[in-house]
Each structure stands twice: as structure tokens, then as C-alpha cells.
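One chain of protein is taken out of this complex; the other chains stay put.
So that you can tell them apart, the chains are marked A, B and C in the order they are listed, and the count of residues begins at 1 in each.
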Amino acid sequence: MADTILRTKDLSVSFGALRAVNQVTLDIEARKFTTILGPNGAGKTTLFNLISGLYTPNEGRIFFRDTDVTGLTPMQRVQAGMGRSFQLTNVFPKLTVHENIRLAAQSYCKVGYNIFRDHRKFQKVNEKTEEIMERVLLQHRRKSPAAELTHGEQRKLELGMVLALEPQVLLLDEPTAGMAIEEVPTMIDIMRTTYAMGTTIVLIEHKMDLVKQLSDRLVILVNGAVLADGDPAEVSRNPEVLAAYLGGGAVHGSAS
Amino acid sequence: MGTFVTLIINGLAQGALIFLMASGLSIILGMMGVVNFSHGTLFLWGGYSYVWSYYAIRFSVVMRLFPDAVPLTRFGSILTIRGVQLPPDAALPFVVELGIFLAALAFAVVLVFALGYVFEKLFISRVYGNIPAQILITLGIQVVFTDLVRVIWGPNPFPIERPPFLNGVTAFGGARIVHYNVFLIIVGAVIAVVIHRVLTRSKVGMVIRAGLQNPDHVRAIGINIRGYFSLVFACGAALAGLGGALYMPLVGNVVSTAGMSNQILAFIVVVVGGLGSFMGSALGSVFLGLMGVAIAMLIPGLSVVANVLVMALVLIFKPDGLFGLAVKKHG
Amino acid sequence: MDKLKAIGTINIRKTAALAALLALFLIIPHYMRNAQLIMFSRVFILAVYGMSYDILRGYTGFINLGQAIFFGSGVYLGVIFLNMQNNLGSFVLALGAVILFSAAGGFLLSRIVLRTGGVVAAAMVTLAIGEIVRNIAERWRSVTGGQDGLPLRFSRVALDPLFSTRVGGYYFSLAFMLVMLLILRAFILSPTGRVLMSIRENEQRARFLGYQTNRYKTIALIVSSIAAGLSGVFFAVIARFANTDYLSIQYTLNALLITLVGGTGTLYGAIIGSFFVTWIQTFLLDLNRSFPGFTLFRYPMLFVGSFYILLVMFMPSGIMGGIYRLADWYRSWKTKRVT
Partner (left out) sequence: MDQLLKAQDVVSYIGPYTILHGVSLEVGHGEAVAILGRNGAGKTTFLKTVMGLVKTRSGILELDGKSVTGMEPHLIQRMGIGYVPEDYGIFDLLTVEENFRIAMWKEDKETLERRDYVLDLFPDLKLAYKRFARNLSGGQRQMLSIGRALVNDNKILLVDEPSKGLAPVIIESLAQALIEIRSHTTVLLVEQNFALACAVGQRFYIINEGRTVESGLMEDLVKDKELQALHLGI
């Protein structure tokens, strides 16, 4: 059964004269792995920012599980079950890995408004934290401040924090960006397990090779609009897509 | 009707004074991202140095022209402020009085300009980009230099007079028009026009407008924006100094707490008018001046809290200020 | 295993040192002159005031320039209540009143300040509000005594015997500081405290973890206001006098200076900061007494303020921060030598 968990309808946003996202209508199916691909500046991250509530659209609506979430704050969307990771690593740099994940787990367990009990005494939070650290393979770095992690480890931490919130839909913005090549496979593994556990994943990626082996569906975004949408193998053979991806169709002829 | 006119003129005069402070504060905030918590001190230094130099110059001029003039009571501590009583039927010619007044104003403005320049070079330039440190350091300067005023000129308030040629009242219809207030309005309007022209026409203005948006880009096109920072900060200080110098004769006595209370008015204007917007601070000043006078007349008990109340309401209902930001910064 | 043992010994050593320090503080008052007793009592109380500020600045990064509103109101409420009835009951009433007042004030302040979002606007607004409150207090002579201030009418406070002497006051202040230290420490170690820390680090991220950051900031503001208010009530008993200075920007500056000296984000630092600030102010006061002709000494804020400016410029993480950094450096140097 193809039930839609996340839906955007005619979503548009402009910054000054630039129309960054232009009439995007997308149905994201539950428990599917959807990838959004596109050249730099195609509006992928902007689309995520609209969906997660960081920007307000000029036109269009966003639905999550049939509820209109267009007017909700980012925080309310997180609480509703939408999780997102950031393109630039966005963790708490001075706190340890354990504390970073614990904060996310604490939010999931909803014990934030506890003023006088020691934070270490919440069994449920502790268990959750350990579980997530295991899942993103960071147990051995638990005491390191996040700022001291390698870039790849920070990306895993970032993902771990999102996972701790147990979102129903996971928006991942280039989780492997800037990662050393040897670290990429573990990241893919983490995404695979998460997907296998029943989470719907929407991924923004740049690397075609990585995308083909993971996704059920491929959406190509160019100049803020959907250019192609469908089965990964098919879409990636689409000549229009190839042209766009290799340069927006511009400057052919003069390239030599 | 007469009362109404009086009220408007008084309010506009108040607004002009607040504007002198708020415009500098607002431009500095918009361009450099610095909230100058020492702005009130600069105002105070403008006031005291004007009063001191006015009396000092007048004293020596009168003593030279009229050897039988009588020196009057002295105020002050390290530096003293001494009045002089002219012999009966004697008066200084208008030109001389005007000269003394302008010289004292110029002295105050130049001194405060220099003070602002030194503050920027010595303290503020070290903490650009570090907002908490800016707040803390300028607050420290405020406390120290306000106490320094008390050390130099004594802690007690004392009365002063306006220059005689501005010290009149004209009855017009039912209205009592205080000449000094009209003078303040003219000064405020002239300064507003000058600032506006500088901002829109000159190279300095271009750099300021560009810097409001992104100082890094200005540096990357080959402009030493740090130099402009010092200049703009010092000019903002000079405006505050001018405000202080014109304020003291208006209220008729010199108090060392005037710096802080006027700084707070300026803060309220900047918050109400929208951070970093020149037009906002101009309109906000006029608004606050008129409102202050109206409330002082209608509900005197409320006058202390009214300003803060307005600010609180604006923040609750329109957090970006009544007149919005000139530039929305992205990110 | 070795590591665990090492942690154990450090803990035992630490506890022993703390116990010794506490014993010392319990014994010394019997060997001190009145002036020294008063000074130490002030140190303890101002330490709590400093901690209240640290909760804000150190744990949320929010700069409140109206903190003295709560401290000063505490002093006034203390004097007013004790002037009505000079006993322990009325002291407790004053504490209750100040908790209500500070909680309400902190909440109102958060409504106004948190709307603007920025540190800059918040600082400007709190400064304005603080000055207006002082202004009102100055004009409301029937209650506050205006610029003359409000003395505690009974020269000897006929409270609990503990309280009536300067030694009693010392113990009261010490106990107050210890209790507040435990409470505030528990607050910081609570889930709420952790969230506050994360807000200081990266507020947007905290929001994306599903935390309503403004609510947490409101909680921090209220807790901090209450702590400041309570320290004000205790201060009233030691100072035996209330005036508008306690509401003024100078007293906010004192709190800032305490956290600057002690370093932010460490409650203990406030104790050291408070020692330092109280000592330097007492020292300057003595100087003024010894050299009455010298005008400069009549303005202690001149020196305090200059010192403060230098501190912001050259030791932004505070004296304690500097010491921690030295300790870190020493530790790494030692391990480097071992390996």
C-alpha cells in the first residue's frame, strides 16, 4: 500500500529576485527511500528548509500525515515526528558525544522540564543514549567533545542525534558531504539499518553512484523545480537529466 | 489651541535632542553591530565640557571688557565653573555672546569626538564581533567615565543659564513659545538633513550603507572599513556630545545622572524605531518626544514608566520595531 | 582499573579538602573582628548573587543588565518586612514575598525580552527597565525613603539569637550560601539545566531537538531572579540598610564582575569572584577613610570599573578560567613528560 507520509503542494519560495524553489509538488511514501538529486544551487537544501520549517514558503502547503504543518514552527514539526540533519555539521561543539546524544534522547523521552532530579538518573534516557551510540558506532568516542571529532564522526553524531528522536520521516541533507572516502560505507550502513527499521528516509545527495544503490525513488531538482521523478535506474538514464546535471544544459558547444 | 502649539513645540524640541543621541547610536549599531552602552557618558561629557568652557570663556571675556564685573559662586571640583555678574546696565554685544556660545559648543563637540575616537581605538576595536564583550566593555566605560565627570566637576547638581539671546519666550496667540525650544528644533532638523545627505550622497555614506549590509564585502572591494568604523563611531559620539551640550541649558541645571537617563531614552528610540534604521530613529525620536511631553502634562504620574511601557508594548507586538529594519540581514 | 582507582582517590582527596575548608569556615568567625565578620558575610551572600547571574550568563548566554532589580528589591523587602516586625517569622515572610516578586518579575521580563531574540536588544531593554525601576524607587519616597535610603530601624536585630550578633549573621550567610549552592547545582545538573547548556551552545539545534527554547530560558530567568532576590533579603540583614544603589546599574556591574573574575559556567567561581569584589571594595573604602583629602578615593566605582574593563579586555574567561587553563596546560605537560 502506498500511503503518503509527507506531501508538498505547489511549494514556492523566492529570495529577492531568485526563485529558489518553484512549484514543487511531491508525495513521499512511507517506509520508502527517496533521494533528491540536483546540481549545486538547485534548491535542494532550500526545499528541506521549507519542509522542516526553517523558511516560510511564499506559496504552497506542506502536509505531514494529512495534517497541514505549513504554519508550524520547526520545533513543533520535530515533535510531530519529522527529523532532519543539516548539511553543515550542526552539533553542540563543546559538549561530549554522550551529552549530545543524551540531549536528543532526553527530548524524545520528554523529561526536559525536570528541575531538581539529576539528569543521570533517568534510566530510559540512558538506555536510549547507549542504543543510539551503538547504532552510529561512536561508543569509543563517548567522552570526546564534539569539536574534537573528525568530520566524518561529526556527521555520524549529527545523524545519531536525529535518530534518537525516533522520527517517522528522516530528512538527510548530504550526510556524506566532506567525509573521507573510507568513512562513507559506514554511513551508508547506518542509513540502511535505519531504513530497514521502518523509517521513511528522504536524502539529498550529490553523488549519483551512492544514490543508485540506496534509493527506491529518485527525484531530480533543477533550478528549484522537479525535472524528473521515478525509478532510479530509469531517471539516471534520462538524457535531459544527464544534461542538466552536467551543467544545466548551458554552454554546450563552447565546451571543448 | 495655544496649549496644543506649546505642547507640539516642546515635544519636537525634546525629540530633536533625543534624535541627536539616537541617530549616532543607531548608525553605529547598524554598521558595526556595536551597542554603545557608553553613549550616555559621551552625552554627559558633551554637557559638562560645554558648560565649563562656556562659563570659562565668558568669564575671561567679561573680566577683560568690564574690570569691575563681580565673580560669582563657584561650582566644581578639579575644574571649577565660575559665573560672573555684569555691572549694572552693561551687556555683551550679540556677536560676542553668539561667539562665546558657538565656541563652547565647538569645544564640547570636538572634545567628545576625540573621546569617541579614543574609545573606539582603545577598547571597542578589540572586541568587534564579540557582542557580550562589547556590551560589557562599553558598560564599564559608562560607569568609569561618568564617575570621572563627578571627580572633575564635582558630584552635586548646579544651576546654569541659557545664552541670553536664546533665553526668551514669545507669546503667540495662546501659546508660549520658548525660543530655546525653537532653536533646538532647527538644530535637530538641520542635523537630520545633513546626516541624510551624507548618507545618500557622499562616499562615506556609501560605505556606511554598504557596511550596514556586510562589512566583509566592503573590505573585499578594497576599502579599509576599520578606518570608517573609527570615524563613524567618533561622529556618533560627537552627535551625542552636541546633544549633551544643548540639553544642559534646556533643563537649566547640570546633573551627572543625565547621561544614563538620556541614554535610556535613546535606547528606547532605537528599539522602538527598529535596530539600525536611520529613518526609524528619526521618527522614533519625534514620537517619543511628543509622547513624553503629552504624558507629562496629562498624567504626570505616569511619565517615568510611559517610555518603558511603550517599549515593552512594541517588543511584545512588533519585535522588529515600529519602522522595521533598513536591511534584513540574511542568516 | 587504575583509572577508576585514580578517580576514587581524587574524590576522597577532594572531599577531604572540602571538609577541611568547611571546618575552617566554621571556626574562623570566633577569631575575627566585627568588620571582618561583616565582610565575610557579604562575601557569602554576594556569592549567591553572583551565582544567580552565572545561571543566566554562564548557562544561557543571556546578558541581563537589570539583575540588580531583583537584588535591590530583595534588600528593600527585607528591610521593610523586618521593620514591621523584627522577628524570624517576618524574615521568612520577606523570603516568601521576594520569591513571589522575583518569579513574577522574571516571568514578565522574559515575556518582553525573549520576543526580541538577540543578546543586544535584550541587554538594551533590561538596562532600560532596570534604570526605570530605580527611578521609580527614588521617587516613591514614602516606601523607599528616596535617595536617603531606608535603615533597618532596630539597631540590634532582635531575631533568633543566632541572627542578632555579627557571628550569627556570619553563620546564617554561610548556611544560605551552602544551601543555595546545592540547590543551584542540582538545577544545573537537572535535565532542564542540561537543555539550557545546549541552548547556549547552539540554540537553533536545541530547537531542532524539539525543545521549546524560550520556555527553558524563561525558567532560567525565573530561577536566576529568585536567587538574586533571596540574596538581597539576606543582604538586608547584614547591611542593615536599603537604598537605591542596590537597584542601580552599579550592582548589576558587581554581579558581572563577580562572574568575570570567577569565570562563567562554574558556580564555584562565583565564590571566588565574590571574595575578590568584596575585598577590593572594602579596600577602596578603607583607602578613602585613610586619605579623606584625596578626591579619587571617594569614587570606588572608578577603580572597580577600570579593573572590570581591563578584565573584559585581557582575561575574557575570568581569573578562574585562566587558572583552569594553566591547570590544563600543566596536566598535558605532565602526561607528555611521562610518555
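By definition in this document, contacts are C-beta pairs under 8 Å (C-beta built on N, C-alpha and C of every residue); 3 or more make two chains touch, one makes a residue touch a chain.
Worth saying up front: this structure is predicted, and the values here are computed from it rather than measured.
Novice: Determine which of the presented chains are touched by the chain that is not presented, and list them.
Specialist: Contacts of the omitted chain with visible chains: A, B.
Novice: Have a look at B:130, B:156 or B:224 and name the one touching the chain we're not showing.
Specialist: B:224
Novice: Hey, which of A:177, A:214 or A:228 is the one touching the hidden chain?
Specialist: Reading the full complex, the residue touching the unseen chain is A:177.
Novice: Spell out, residue by residue, where the missing chain touches chain B.
Specialist: 203, 206-207, 209-210, 212-214, 216-226, 326-327
Novice: Touching residues of chain A against the unshown chain: what are they?
Specialist: Touch set of chain A with respect to the missing chain: 16-18, 20, 39-41, 93, 147, 174, 177-178, 180, 206-209, 223, 245-252, 254-256.
FYI, only the chains that are shown with their structure count from here on.
Novice: Looking at which chains touch, is this a line, ring, star, complete or other?
Specialist: Graph shape, chains as nodes and touching pairs as edges: a line.
Novice: From the Cα centroids, identify the chain that ends up most central relative to all protein Cα atoms.
Specialist: When every chain is reduced to its C-alpha mean, the one closest to the whole-protein mean is C.
Novice: Centroid of chain B to centroid of chain C, CA atoms only: how many Å?
Specialist: For chain B versus chain C, the centre distance works out to 35 Å.
Novice: Between chain A and chain C, what distance separates the C-alpha centroids? Give it in angstrom.
Specialist: That pair's centroid distance is 44 Å.
Novice: Starting from the mean Cα coordinates of chain A and chain B, work out the distance between those two points in Å.
Specialist: Distance between chain centres, rounded to whole Å: 52 Å.
Novice: What residues on chain A touch chain C, complex-wise?
Specialist: Residue positions touching the partner: 52, 73-75, 78-79, 84, 90-95, 99, 102-104, 106-108, 111-120, 122, 125, 161, 165.
Novice: Provide the residue numbers of chain B that touch chain C in the complex, in ascending order.
Specialist: Counting only chain B, the residues touching chain C are 29, 33, 35, 37, 77-78, 123, 126-127, 130-133, 135-137, 139-144, 147-148, 150-151, 260-261, 264, 267-268, 270-271, 275, 304-305, 307-308, 311-312, 315-316, 319.
Novice: In the complex formed with chain B, which residues of chain C make contact?
Specialist: Chain C residues touching chain B: 57, 61, 63, 65, 111-113, 115-117, 119-121, 123-125, 127-129, 131-132, 135-136, 139, 249-250, 253, 256, 260, 295-296, 299, 301-302, 304-306, 308-309, 312-313, 316.
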